[in-house]
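One protein chain omitted, others in place.
Coming up: chain A.
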């Protein structure tokens, strides 16, 4: 399927494979009751691109992130991943979700399974790998995110490192794109950097990432593009440099003045 050129309004984008659209949202709308949380969202994410979505609370950024793997169903519009439109509920949707990694604000590690089992489950049940192969890969991933020694603990026994385990669990599926829904918002301050470092490394390795976050440092250093949302709309969409030094909209200026100057 031909990627839709002209949908994205990015300027000065340095992302690789400029025409290689991986995630395409077209005219997406979503309501929660009377609240219009996503309004005519058009967004294209290219292979290897790191897109950071920022904006005030209630601006729809988490909903946008969750809509991409259909944890939130949309009311109208189209979402396609790697050229395939998002299927409705069922096996096809499950297969597509396996290709889309998701990291949640509240980790959501499987509470009745050990760290290792958390990382092997999807490989065994969805990717149909044998147990040994899945465990080897899980241990390698846990080492990559720096929680090797915790493999046999249960999530409730971890003091820190949950989010890195959650990242390893998502990576174990060998996803085409990773979605991060405020991955550091529920962390102790000293844990935030560990998680951000793992994410930085992922970005350097060329992973396609959509990151909803309040970490402006991460947006500056790792993002190819910043998407600023407010009241359910994409207000601004540009490079991090441009956004942080020269925001065009008043809404973005206001937002930045609140979070950067105090």
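Some observations on this one:
Everything below uses one rule, namely that a residue touches a chain if its C-beta (ideal position, glycine included) is under 8 Å from a C-beta of that chain, and two chains touch if they have at least 3 such contacts; residues count from 1.
Note that contacts and distances are computed from a predicted model.
Going by its UniProt record, the hidden chain of the complex is named "Glutamate ABC transporter permease" among "Glutamate ABC transporter permease", "Rubredoxin", "Acyl carrier protein" or "Peptidoglycan-associated lipoprotein".
The chain omitted from view is touched by exactly one of A:71, A:192 or A:216, namely A:71.
From the options A:84, A:125 or A:248, the residue with contact to the unseen chain in the full assembly is A:125. In the full complex, the hidden chain is touched by chain A at residues 69, 71, 89, 91, 94-102, 104, 106, 108-112, 121-122, 125-126, 154, 156-157, 166, 169-170, 173.
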